[in-house]
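Just below is one structure, and these are the notes that go with it.
Every protein chain of the complex appears in place save one, which is left out.
Should a chain be cited, it is by its letter among A, B and C, assigned in written order, with residues numbered from 1 in that chain.
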Amino acid sequence: MKLDSMYQDVILDHYKHPHGRGLRDGDAEAHHTNPTCGDEITLRVRYDGETIQDVSYEGQGCSISQASASVLNELLVGKELPEARRIQDTFLELMQSKGQIEQADIDVMEDVLEDAVAFAGVSKYPARVKCALLSWMAWKDATAQVFSEKERGAA
Amino acid sequence: MKLDSMYQDVILDHYKHPHGRGLRDGDAEAHHTNPTCGDEITLRVRYDGETIQDVSYEGQGCSISQASASVLNELLVGKELPEARRIQDTFLELMQSKGQIEQADIDVMEDVLEDAVAFAGVSKYPARVKCALLSWMAWKDATAQVFSEKERGAA
Amino acid sequence: MTSTLPGLLDTEAIRKDFPILDRVVHDGAKLVYLDNAATSQKPTQVLDALADYYERHNANVHRGVHVLAEEATALYESARDKVAEFINAPSRDEVVFTKNASESLNLVANMLGWADEPYRVERGTEIVITEMEHHSNIVPWQLLAQRTGAELKWFGLTDGGRLDVSGVDELITERTKVVALTLVSNIMGTINPLEPIIRRAQEVGALVVVDASQAAPHMPLDVQDLQADFVAFTGHKMCGPTGIGVLWGRQELLEDLPPFLGGGEMIETVTMHSSTYAPAPHKFEAGTPPVAQAVGLGVAVDYLSAIGMDRIWQHEHALTEYAVRRLREIPDLRIIGPDSAEDRGATISFTLGDIHPHDVGQVLDEQGIAVRVGHHCARPVCLRYGIPATTRASFYLYNTPAEVDALADGLEHVRNFFA
Partner (left out) sequence: MTSTLPGLLDTEAIRKDFPILDRVVHDGAKLVYLDNAATSQKPTQVLDALADYYERHNANVHRGVHVLAEEATALYESARDKVAEFINAPSRDEVVFTKNASESLNLVANMLGWADEPYRVERGTEIVITEMEHHSNIVPWQLLAQRTGAELKWFGLTDGGRLDVSGVDELITERTKVVALTLVSNIMGTINPLEPIIRRAQEVGALVVVDASQAAPHMPLDVQDLQADFVAFTGHKMCGPTGIGVLWGRQELLEDLPPFLGGGEMIETVTMHSSTYAPAPHKFEAGTPPVAQAVGLGVAVDYLSAIGMDRIWQHEHALTEYAVRRLREIPDLRIIGPDSAEDRGATISFTLGDIHPHDVGQVLDEQGIAVRVGHHCARPVCLRYGIPATTRASFYLYNTPAEVDALADGLEHVRNFFA
């Protein structure tokens, strides 16, 4: 069944057992919504220099948006910012691939994305791509806040 | 040619040699326009009791609207108000007939309408019916002003 | 069991008019279209009318002396006659064509903002709506309130998905200029009791705007019976094309109120210094109207009338009764809104345990079943019931009891999938 390509076991696992869920202290917070379906996420980031100390979040949404936040937490916490950005870019590329991406390319991406390659199947469903990206956009936003504040502080 | 049914000689005659054109003194005046084509008429009525002493008019418009004003002048001047109303009603009926009216009925109308039966052919052309009615609507309006003022005066 | 439902239409015959219903999706699933509250499908009669319009009669309307222009104008204006008759309008001149219900509602809100006394909405006056309105009947009034300083108030909802009209006398006051509310909820299907509200509005001299977007397609609509001042609805939900809406308004109001959009067709005379406006409905139809779409809507109401609006209503009522029964058998399923078939339309929203509606919709889709998920442009209702979103199934004249069964079976499958 084609659906299984979207609802990979990895995704359902993350959905049922989310990593790092809950709001904890952070340096910046972003609240994103998906107006088409009402999904919402509040996400906080905490940095130590360029190292991601924590990504905490709370929200409501479908399995895809919830699992994606969980995967994000798992992937990014502990990473340096440039590496995290590379992961985010790769994830974005995967999600925008409209299901057209070759298995070989997916295999390459897997090195970067780990569990998150499981979202490849979601890219075929335009309405769901936004769900998968919700937490990533919130992360990008919160991170931008942190570093633009630092820059302002430095300036 | 079907056009000849609209552009009867009578109509073209009235168009080229209009009766009673020009603005003279009156008891009331109405200005009507046809926004779809820019036709305009200013029309004045003068009454002696219920007798129509004069209908004078000025305006610009197509052959149909000009001829119709001329025919109106010819038909109504000298008539008593109830008779004039009957003529106006008959003309309205003819114009709203969408070209569906029987020749026999037209013949009956001719007693009332005289030259104005020539407009029967116009009723087939919805866009032109408004042209033919323009002066008649202005006459009705000006007449209503005269008699509502009289009533107010009387009350 | 399903064959015994009373009041059903001959859907086998009707479905032949809707080619899209034969579509097969996802390599083999037969389409079960239950998203009618979002938009309806179109019968070939309407599509043929569109093609015929464009292939034989297309011209701009109202300003031509040539054959095509006369034919197009006659077709366009006769669509107005048909719609007027469909809603039993006292006069065809009370039917204004817009692009959709949203424009119709914005039109009224804007008119009232620019109107003279006694209609003018301004600081110190009040606008009353309800908590179950579609965003298209909320946001225009919020904008009007913000822009004029008027106060926006609303009727709340009962736990059972009904309008709470108990406070009608306090909500609608001497300061109220306009009350805007929906006849049928697009998310819960609730049919609202307009009578006490309209009575109170008339008492205080407030205008009443009825959003009939979810009523006009499904039940007989008689604007004279309704006693409202304005009624809005939209073509695409009632077998008509996209791009066409209707605003019915009482003649003297349309005459008294100022125009909304300015442009060609809506004027009487224009100089650079000032303009005068054509009489209604043209005053409110600036620019080239959606001619083909109006013609299509005319044929759509012919189509619905030929079947009969009361028969369509009965058919949907029977389906709703059956659907409520079947849905209530599903564990963890919670109907949001009236959980019986009484005083409700054929639109049913629900949640299924803690499975997010997005996931419900996706797994149903895979089986060919098209439902809508989300807040259905009625987010305050979701807030009211403390849920992020709902799954909504909505039926129309071509739906069958077998499709209700497909939905119920599909939902079982969803439960298993996420178990």
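One rule holds in what follows: a residue touches a chain if its C-beta (ideal position, glycine included) is under 8 Å from a C-beta of that chain, and two chains touch if they have at least 3 such contacts.
Because the structure is predicted, anything quoted here is derived from the model rather than measured.
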Partner chains on view for the chain not depicted: A, B, C
Contact partner of the left-out chain, one of C:Arg200, C:Arg250 or C:His358: C:His358
Contact partner of the left-out chain, one of C:Glu55, C:Glu117, C:Asp159 or C:Asp354: C:Glu55
Among C:Ile14, C:Leu112, C:Leu183 or C:Val291, residue touching the chain not depicted: C:Val291
In chain A, positions touching the absent partner: 33, 35-37, 125-128
Residues belonging to chain C that touch the chain removed from view: 19-20, 23, 25-26, 31, 33, 35, 38-39, 41-42, 47, 50-51, 54-60, 63-69, 99-103, 105-106, 109, 114, 131, 134-140, 142-143, 147, 152, 154, 234, 236, 241-245, 259, 261-267, 269-272, 274-275, 286-293, 358, 361-362, 364-365, 369-374, 376-377, 379-380, 383
Contact set of chain B toward the excluded chain (per top definition): 1-3, 6-7, 12, 36-40, 60-64, 66, 125, 128, 131
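Everything that follows uses one rule, which is that only the chains that are shown with their structure count from here on.
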Pairwise touch network: line, ring, star, complete, or other: line
Centroid-based (C-alpha) most distant chain relative to chain C: B
Chain B and chain C: spacing of chain centres that average the CA atoms, whole Å: 46
Whole-Å gap between the CA centroids of chain A and chain C: 38
Interchain centroid distance [CA atoms averaged], chain A/chain B, Å: 78
Sequence positions of chain B contacting 2 or more other chains: none
Where chain C touches two or more other chains, by residue: none
